[in-house]
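Here the complex is missing a single protein chain, while all its other protein chains stay put.
Labels run A and B following the written order; every chain starts at residue 1.
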Amino acid sequence: METTRANLLSEATELRPVRVHAVWRSTGGVRQAVRLAGMIVVPLGTGLLVGSLLMWALGISPLAAFRTMLETVVGSRSGFTDMLLYATPLLLIALGYGLAYRARVWTVGGEGQFHAAAIAVAALVFTLPPTTPRLPGLLLMLAAGSAAGMLWALLPGWLRVSRQVNEVVSTLMLNFVGILAMHWVIRTVFRDPFAGILQTPPFPRVFDLPRLAGTRLHIGLIMALALVPVLLYVMHYSTYGFRIKAIGTNPWASRAVGIRVDRTIIMVFLISGMLAGLAGAVHVLGAAHRLIGDLSPGFGYTAIMVALLARCHPLGAVPSALLLAGLAVGSEGIQVEFGIPTDFVQVFAAVLVLCILAGDTLIWKGRSPS
Amino acid sequence: MINMGASVVMRGIVKRFGHVVANDHVDFDLALGEIHGLLGENGSGKTTLMSILYGLYQPDAGEIRVHGAPVALRGPRDALERGIAMIPQQFRLVPTLTVAENIALGLDPRGRPHRHLLRDVERRLMALSEQYGLQIAPTAAVGRLSMGERQRVEILRALYHDSRVLLMDEPTSVLTPREVDRLLQMLAAMTKNERRSVVLVTHKILEVLGVADRVTVLRQGRRVATLGPGDLSADALVAAMMGQREPPAQASWSAASPRSARNQGRPILEFRAVCVSPAGGSDLASRPLHDVTFTVRSGEIFGIAGVEGNGQRELEFAAAGLLTPTAGTIALDGNGDSQGHSGRAAVAYIPSDRPRWGVALDLTVAENLLLRHAAGGDPWALAPTRRPQPLADADNAIATFGIHPPRRRALVRHLSGGNGQKVVVARELYRLPAVVVAAQPTAGLDVATSTFVRGQLRRVASAGAAVLLISSDLDELQGLCDRIGVIYQGRLMGIWDAQTVTRAALGAAMAGLASAGGDGNHAGESPIRGH
Partner (left out) sequence: MMIDVSGLEQLLTGALFFASNFALVVGLTAVGAAINEQSGVLNLGHEGVMLLGAATGFVVTFWTESGWLGLLAGAIAGAGLGALKVAWSIVIKTEQVINGLLLVPIGIGLANMLYKHQFLHASSPPRIAPMPTIPVPFLHEMPIIGPVVFNRSAAFYGAILLIALAAHFLGHTRTGMIIRAAGESPEALDFNGIAVDRYRVVALLIGTAFTGLAGALLTIDQVHIYSARMTAGRGWIAIAIVIVGGWRPWTCLLAALLFGFIDMLQFQVQVQSAAVPYEILLSLPYLATIAVLALRQGTVRPPAALGIPYVR
């Protein structure tokens, strides 16, 4: 996806004078901090404004609505738990996206990888004897889920490096295939004969992920949080992360200095697939405890917004995942209270990300793709 | 015949890009019915001058007159309306559209239905192609045409507008020798019979000698000479183009370090009958290489001279390990088959296309300096990057190579071209590599930086590196190299001792005329005998 730029014009683009903001950059940390704050406050403000306008248009006091949301999420223990349960797969998938986007691999395949993992986990749950020791069994399932996610990411990765197939389209298409594959598995192999809806019987209790003392929270949350510093190290402090950044910035120069670009890109696909697969595995084993037709409320898509809100940074992914999970859970409170559909938070979140994109492009200029 | 009226007069044209002056008070006259050669090295400002005349750039100062009237050319449309057409080096044709549609893109329909417009275009194209003997099917998709045919479309486009002035940028670079002859014949006919004027932008000396009535030579953005029928000769052109360098500079070059005793070091980089075919599947090969054989020894700087577009890019990519030859081998330190990763990691590479292959513009200076660390051997490379040693190395490199601004965290995008090149040179040469491939390492750089870069090449060579220097600057080659090979249409025309060879001999070989073949191993030689 790249055009040779006009030869006639290349001189001009190459010899562009030093930009004004380079001077600005050099004036130090205070400006940096101000700008960083601006880059968070301005999008949040715009998002809030648009959200408020929408609610106002619906005849609902924005203030009351936001209070309701806040109460739903932090006002009750169950709401708070729901948010953390929702945030867990979001965080895992977004960590993988963040890594991939840094390499300019535009995968949107988390949803399909999530479902592929769910199939793998269910297959193990229903085939392993109930007498299987718990810990090895669970570890095997988590590994199988991750592996399934990797497998689901391997095809688009391979197609990208060997046949130049755009990964956006291939991963998107495989999302639908993944969901349909899970439906097929539920319907034909593991269907709960007594349920009216498309779902499997509940998993045996032995295969529940360990819970956190006295809550519905499961160890998947801890795993996701533990992976944050790991990803932080890999992406920002290790040579491997540097390699990914280099490929994302200039694949040609990376190739010229001897980086194995194709291999690294496949690896990036596999890692992001593994994390999405892990998300599927912990969600099924820790929260859903069965396969069900609408297993994921679009985790794989919301995670794109999480990763972008976090600007692909692992540390930023934590508050971003919490924010979007809080919005999702809080909007249910609004639905109960005011009867407006939950989708409006999606608008709010999307506007937020649009503002971030615009801000980054306008302020941070000079990072055009290709 | 020439002085029968001026077609275009450009006076005192100045064009700056940032700090770089691309055109520095250039005067240029184009007479009616003449073919005017515009000659110069890369970066001498000839394409910029023509872009100004075609309205793509606005000059910072100066005046343009077309047929006596002063004009302001704000865009290609203005130029076309005044009868000026450009046939660019990279064709501006849409491959998915037909020939007629491509022509129609540049026409003002004036409310006429598209269908009628296209029909008229097709009809006139047929007539024009018959009149000028340029066979082309108006309804053929441009993507299916050969490069020569695409050029015909570009020329037809100019004729379609009945342009009186044709600006042709490197028109022969994509043509086969036969097509070149036909093109030049046609240009001669167009100028003599129809009193059109043609500017032939090129750096091929012999080509302009054959057809041009006058030749203007640009050097570093300035006009150095305009030669007419009386004083037009290859020697005069070479002298003007290469410039009479000031003696001190010349002296400092050759005196700074005694040339390494050549042919004494071990053979480090060997090309053995290397062939590259554009059909070989790699998008890096657009021109062929035929049986290229040479050896670069330890401590030696081996130069490749040639007119741009004769396979230097392919040679460069092959030597850097980026392009796998379709036949033959490239041996590093005696080991055959250097293609692929081990080769790439072992070769210090200063590419000709710096923004693409040399630096990552959106990484910092330090990151670019440490880019080779990212290529480390183990697949996971989980070692931390920010170890003190590499960072100290980076700081050291910034200081010793005089990179400005001297800040590790400055983005390379914000550096000038010369400092960008210093980053590449620092990264590649800091650690005294064994093999260096440097392609056009000083193109577009100012004198100080060029001198610095050349000094660095000499430094690593005297420390034992085998340096392959591909350049279109003959002074540079003669000042630096131990031996010089000349490449012409993908073949090595011969290899000469840099100190004894004459400029005329090199020039002749660059033009494809040499049969002398140099005094080393040369192209005609069988690869087996050479080693």
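Operating definition for what follows: contacts are C-beta pairs under 8 Å (C-beta built on N, C-alpha and C of every residue); 3 or more make two chains touch, one makes a residue touch a chain.
Source: prediction; values computed, not measured.
J.: Can you work out which residue in A:Leu70, A:Ala123, A:Leu140 or A:Leu354 touches the chain that's missing from view?
T.: Reading the full complex, the residue touching the unseen chain is A:Leu354.
J.: Thinking of the whole complex, not just what is shown, which of A:Ile244, A:Ile259, A:Met274 or A:Leu308 touches the missing chain?
T.: Considering the complete complex, A:Leu308 is the one touching the chain left out.
J.: On chain B, where is the contact patch with the chain that was removed from view?
T.: 75-77, 80, 88, 92-97, 101-102, 104-106, 109, 114-115, 117
J.: On chain A, where is the contact patch with the chain that was removed from view?
T.: On the side of chain A, residues 1-3, 5-6, 9, 13, 54, 57-59, 106, 108, 155, 159, 163, 165-166, 168-170, 172-174, 176-177, 180-181, 183-184, 187-188, 301, 304-305, 308, 339-341, 343-347, 349-351, 353-354, 357-358, 360-362, 368-370 touch the unshown chain.
FYI, only the chains that are shown with their structure count from here on.
J.: Could you put a whole-Å number on the gap between the CA centroids of chain A and chain B?
T.: 46
J.: Give every residue of chain A touching chain B within the complex, in rising order.
T.: 4, 6-9, 11-12, 14-19, 22, 26, 233-234, 237-243, 245-246, 249-250, 252-260, 263, 267, 366-367
J.: List the residues on chain B that touch chain A in their complex, please.
T.: 17-20, 22, 47-48, 51, 56-57, 88-90, 92, 169, 320-322, 341, 344-345, 349, 351, 355-363, 367, 370-376, 379-386, 407, 410-411, 413-414, 416-417, 427
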